[in-house]
Structure formats: structure tokens, C-alpha cells
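All protein chains but one are shown at their positions in the complex.
A, B and C label the chains in the order they appear, each numbered from 1.
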Amino acid sequence: MTLLDIVLIVIGEIMIGIGALADLIAAIGMNRFPNFYLRLHAATIGTIWGAFLPLVGAAFVAAGCKCLGEYRWFMAGGALITAFIILILGPAGSHALARGTHRSGIVPVEPKVVDHLEEDESMPTSQETREIGEEEGGSP
Amino acid sequence: MTGMTEIQMFILAILPIYVAAFILYTFRALRGPSISDMVLAIDAMSYDLAAFLVILAIYFKQPILIPVAIALALWIYSLDIYVSKYLEGKELGE
Amino acid sequence: MSYGEAFLLGITALAAIFSTIATYMAIMERDLLKAVIFSAIQSTIYAFIYYMLMAPDIDLVYIPVAVGLYPAVIIALIKKTTREEKP
Partner (left out) sequence: MITLSEYFMTILITCMIVNLGLALYGVFFKPNLIKKIIALTILGDTANTFALIIGYRMWVAGVPSRPPVFTEWRSNNPLLLFVFTKTAVDPLPQALVLTAIVIGLAVTLFLVFLTLQAWKIYRSVDMRDIRRLKG
């Protein structure tokens, strides 16, 4: 076991430990926050710090550990691919869910000062105003 | 082969933190007042479960267990999209 | 018997208990969309149990079918029919 392997394993173990702590913090926040829009923050911590970072650390550990046999590069590559997928898809899924929830209005936006998105959605868009104008102009 | 390496001992020491986090996520997923809370909790739980599965594959020293994590991370995303499409009141594919 | 064996089988037993709770709530729920999402929780926990029972090739089929396709099909069906279950 060379020095590079030891360095890779130590860095990977530190990343896995940080990921576990971030995961626990995100889970506590998911239970303690009172509202859906506040729980999105906890979900972000749990997705990026709790899943992306330990996966990169697991890739480092797998690349540095000789005891895993010849398939350790397969393992490291799979862990990196999973990390990349989570980095792309996690924020996209949270955003889609928040958009759908706000449009359907099943959860009230409780601690709010001003909600610009609601004002924008309540105002008619340019295409709708054009249709309304055509109807008024066309009807006798 | 029966002797445990340092990496296996480290992973066994770190596992209870993950398990506590999963228990808390599952409580929120079962108890959430609205549908969005439940789907969000399943989402975060499954992404963390993918990381957990990769770490367990390192513990078991079985590289063939890795593709499960890729499949889980890919398909949980679809549940988000279906539920948000339903909440917006649109058809699938619109 | 080592510490690792008892601990990992204990995680599996805990997951089985939570899957029982999720199944009970999915069967007894009036709102059908919530029932579908409880079923998705149960499917995710079952995928973890299959992993711990050392069947990765089952998981590769089970995750797209039970986590991806079943909720999609049943949500499309609820969209076309009713959401509330009559008492």
C-alpha cells in the first residue's frame, strides 16, 4: 500500500463522516421545520452534503483500497456516476415539486412578507390578454 | 478473510448515524401533513439510501452491488415529476 | 457471530417493521393519492430489504417496476377517475 492509497482512503473517510453528520442534521431539520417551503432547505442539505459528498468519498476509498480486488475501478466509477446523477437530479426534482405545490396552492405560504410569484401568476399573461382582446373585438 | 480491515471498522462505526437519519426521514414521510412533504421526504431518503448502499457495498467487498444505487437514484426522480404534474393539474406528458 | 452480522440484520428487521407500518397506512388511507405514496415508501423499503438479502439483480428489475411504473400508472388512473374513496 503506497502513500497515495493511504491519502485517498483518509480523504474518503473524512468525506463519508461529514456526509453522515450532514445527513443527521438534515433529518432533524426535516422533522423540526414547520412548513413545506422551509423543509426544502433541509432537503437540499440532505441531498448535496448528505449524498453527493459521501459518494465522492466512497469513490476515493474504493480507488485506494487494494483489498477490493480488480473490480475496484468499476466500483469507483459507479460511485462517481451516482454522485453526478444526484447532483443533476436532486435540485431539479425539488424545484419541480416546489413549483407544483405553489401552483396548486395546497400548502399556504405561511411566514411571508411578499410573494412575487403569486402576483405574477394571478396577472394574465400576454397571450391571454391578446385572446381576451380578440374576443371583445370580435363579438358584436 | 475473517479479520476486519480499518475501512470496515470505520464504516461500522459510521453506520448508526445513517440509520438514525433514515428513521427520522421515515417518520416525516409517514406523518407529513400534505402530499408534498411526504414526497420530499421520500426523495431525500432515497438519495441518502443510494449513498448508504454504495458504502455498504464497500463494507461487503462486493463490487457487483453498485448498479442498484444508480437505478435507485435515477427512478426516484420520476416520482417527483409524476406527483408535481398531478398537483399542477396537467396530464402526463403535457 | 460478529458485531457486523447482528447489526446489519438488525437494520433489515427495522426496515421490515417500518414497511409494515407503511403497508397498514396504505391500506387504511381514504385519500387514494396518499395511499399510492405510502405504497412507494413500502417499495423503497422493500428494495433495501432485497439488497440486504443479497439479490442485486432482483433490485435492478424491482426498482423501475415498483418505484417508477406502479405509481405512474396508478396516478394516471386516479387522474382519470376519482381521488376520494367513498366510506
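By our rule, a residue touches a chain if its C-beta (ideal position, glycine included) is under 8 Å from a C-beta of that chain, and two chains touch if they have at least 3 such contacts.
Keep in mind it's a predicted model, so treat the numbers as computed, not measured.
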{"item": "Neighbouring displayed chains - absent chain, whole complex", "value": "A, B, C"}
{"item": "Hidden partner interface residues of chain B, rising order", "value": "1-2, 59-65"}
{"item": "Positions on chain A where the hidden chain makes contact", "value": "69-71"}
{"item": "Residues belonging to chain C that touch the chain removed from view", "value": "1-2, 4-6, 9-10, 12-13, 16-17, 19-20, 23-24, 26-27, 32, 35-36, 39, 42-43, 46, 49-50, 53-58, 61-62, 65-66, 69-70, 73-74, 77-78, 80-82, 85-86"}
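As a convention for this text, only the chains that are shown with their structure count from here on.
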{"item": "Per-chain CA centroid nearest to the all-protein CA mean", "value": "B"}
{"item": "Distance between the centres, which are taken as Cα means, of chain C and chain B, whole angstrom", "value": "12"}
{"item": "Interface hub residues of chain B, defined as touching at least two other chains", "value": "35, 39, 64, 67, 76, 83, 86"}
{"item": "Chain C to chain B touching residues, read off their complex", "value": "3-4, 7-8, 11, 14, 18, 21-22, 25, 33-34, 37-38, 40-41, 44, 47-48, 51, 56, 59-60, 63-64, 67-68, 71-72, 75-76, 78-79"}
{"item": "Chain A residues touching chain B - in the complex, by the definition given at the top", "value": "9, 13, 16-17, 19-21, 23-24, 26-28, 30-31, 36, 39-40, 42-43, 46-47, 50-51, 54-55, 58, 61-62, 65, 67-69, 71-72, 74-75, 78-79, 81-82, 85-86, 89-90, 92-94, 96-101, 103-104, 106-107"}
{"item": "In the complex with chain A, residue positions of chain B that touch it", "value": "5, 7, 10-11, 14, 17-18, 20-22, 24-25, 27-28, 34-37, 39-41, 43-44, 47-48, 50-51, 54-55, 57-58, 61, 63-64, 66-67, 69-70, 73-74, 76-77, 80-81, 83-89"}
